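Missing here: one protein chain of the complex. Every other protein chain is in place.
Letters A and B mark the chains as written, and numbering starts fresh at 1 in each.
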Amino acid sequence: MKASVSKFAVVVALATFTTALSGYFMGLVQADRAAEQRLRPAEESPVADVSTAITAPRYADLANREHQPNHGWSNSLTSLSPAVDFTADTPPLARGAIEALLIKRASRRAYNGAPPTVPHPIDQRGSQSCLACHGQPTRIGDVDVPRMSHALYSQCIQCHAPKNGPGSALASPPAEAAHPVLANSFSGLQPTGGTRAYLGAPPVMPHTTAMRQNCLACHGPGGSSVIKTTHPQRQNCLQCHATDALRETLPPTP
Amino acid sequence: MEAVETGLSSLIVTLNAQATTRAAALTALALRQDLQLGELGGNWIPAVLESADPRTAFREIEAIPGVEFVEVVFVELTAPDASQTATLST
Partner (left out) sequence: MQRRDFLRATALAAATTVIARRLGATIPEGLPAYVAATTADVTPDGVRWDKAPCRFCGTGCHVRVGVKDGRVVAIQGDPAAEVNKGLLCMKGYHVGGILYGKDRLTTPQLRRNGKLEAITWEEAIDILARRVMKDPAGFGFYGSGQWTIPEGYAAQKFMKAGLGSNQIEPNARLCMSSAVTGYVSVYGVDEPAGCYDDLDAADVVILWGNNPAEMHPVLWSRIVDRRTRGEKVVIIDMGTRRTRSTALADHYLEFRPQTDLAIANGIAHLLLANDTWDHDFVGKHCNFRHDPTGKSLLGEAFDLDGYRAALASYTPEYVAKLSGVPAEKIRLLGELFGRRDLRITSLWCMGMNQHTRGTAINRLVHGVHLLSGHWGRPGDAPTSLTGQPSACGTAREVGTLCNALPGGLLVTNAEHRAECEELWNVPPGRINPEPGHHTVLLWEKFCTPTDKGGDIHTIFVQVTNPGQTLPDLNRTFRGKAGLADKFLVVSDVYPTATTELADLVLPAALWVEKNGVFGNSERRTQQWFKQVEPPGQARPDAWMTIALAHRLYELGHPGMRDQDDRFIFTFHDDAGREVPAWDFDHYYDINTDRALFDEYRRFTFHKHKHVAPYDELVKAHGLRWPVVEQADGTFNETRFRFMEFSDPFVKKGAGIQFYHSVTKDDRALIWFCPYEPATEEPDNDYPFWLCTGRVIEHWHSGTMTMRVPQLRGSMPNAYVEMNPADARKLGLANGDMAVLETRRGRLDLPVWIDGRATPQRGLVFVPFFDERQLINTITLGDFCPISKEPDYKKCAVRIRRRPAEELRA
């Protein structure tokens, strides 16, 4: 008697637990319908045959369940590359890579020196989230995320405009189609190479250092420039690479 | 002679504008053996860091309450060669 009572209690507990658990996941699946198809309280449930109850899915299987919103999504956590290795010398880019990078770079700014546009949708309200990725060199999947080339300003979206508008949240009205983007013939300044005193001498910077104080942001691994440092382990770039006084627009000395 | 092995970095430390927090931070900075402080200007104080492990030291300085921001202005990494060291140390 004592044994059967406890056995019965275990079965009830198991059934209740299973129902609750599967209910929880059903809830996850169909949050909207959950309100209408409210689960009956546990004590009203008949003691069911456990073998017919829906089994809870394993976390590992969640992504592949067909009715799930994330069906087919694959995470690339495992393929994330390790952080950039700053201790080793790196070879210069291959020719094809240079051309691809040049095209990509030009497509994201109006002229050499313009603040690059943002190729992805952004938080329209503030800049706090920008630093999560752009505060340090990052590689997500096969995307290199450039870090800031300048000191921290609080308002990233003051200068960096999202290239493709507000994103899917605000689709263009039909009027847009009837009145296409107006053509503009502005042709921006393109980058030029720097000068060297002699073969093998460290090249002089062909641009100003304004807004480009952090050299490795562009010239380090993952940066947007085609000129990649072969020696990222050296931190003090200005030790060898001279700024060009003819280009710098320094405030006049008092 | 050990000192020659250590890297030398020039820093600008931005301090909190609140007087008490700032004073505490200044004390903490002054207590560090690896740090030589210059004169406070506005919220900034120049400092020279000499440490065998500058990265760790940098992180420690950043973590001091009242230190808002640390910038590296100048880094000296090259160890002088033996002959130079000999000449200089006589």
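Heads up, the rule we're going with is that a contact is a pair of C-beta atoms (placed from the backbone, for glycine too) under 8 Å apart; a residue touches a chain by one contact, two chains touch by 3 or more.
Everything numeric here is computed off the predicted structure, so don't read it as measured data.
Chemist: In the intact complex, which of the depicted chains does the undisplayed chain touch?
Modeler: A, B
Chemist: If I consider the whole complex, including the chain that's not displayed, which of A:Gly126, A:Gly141 or A:Pro202 touches that chain?
Modeler: Within the whole complex, the residue contacting the unshown chain is A:Gly126.
Chemist: Spell out the interface residues on chain A facing the chain that's missing from view.
Modeler: Considering the whole complex, chain A reaches the absent chain at 110-115, 117, 124-126, 128, 152-155, 157-166, 168-173, 175-176, 179, 181-189, 192, 195, 206, 208, 210-211, 244, 246-247, 249-252, 254.
Chemist: Which positions on chain B touch the chain that was left off?
Modeler: The list for chain B reads 3-4, 8-12, 14-18, 36, 38-39, 41-48, 50, 68-69, 73-74, 76, 80, 84, 88-89.
One rule holds in what follows: only the chains that are shown with their structure count from here on.
Chemist: Please give the residue numbers of chain A that touch chain B in the complex, ascending.
Modeler: 151, 234-236
Chemist: Could you list, by residue number, the parts of chain B that touch chain A in their complex?
Modeler: Residues of chain B touching chain A: 71-72, 74-77.
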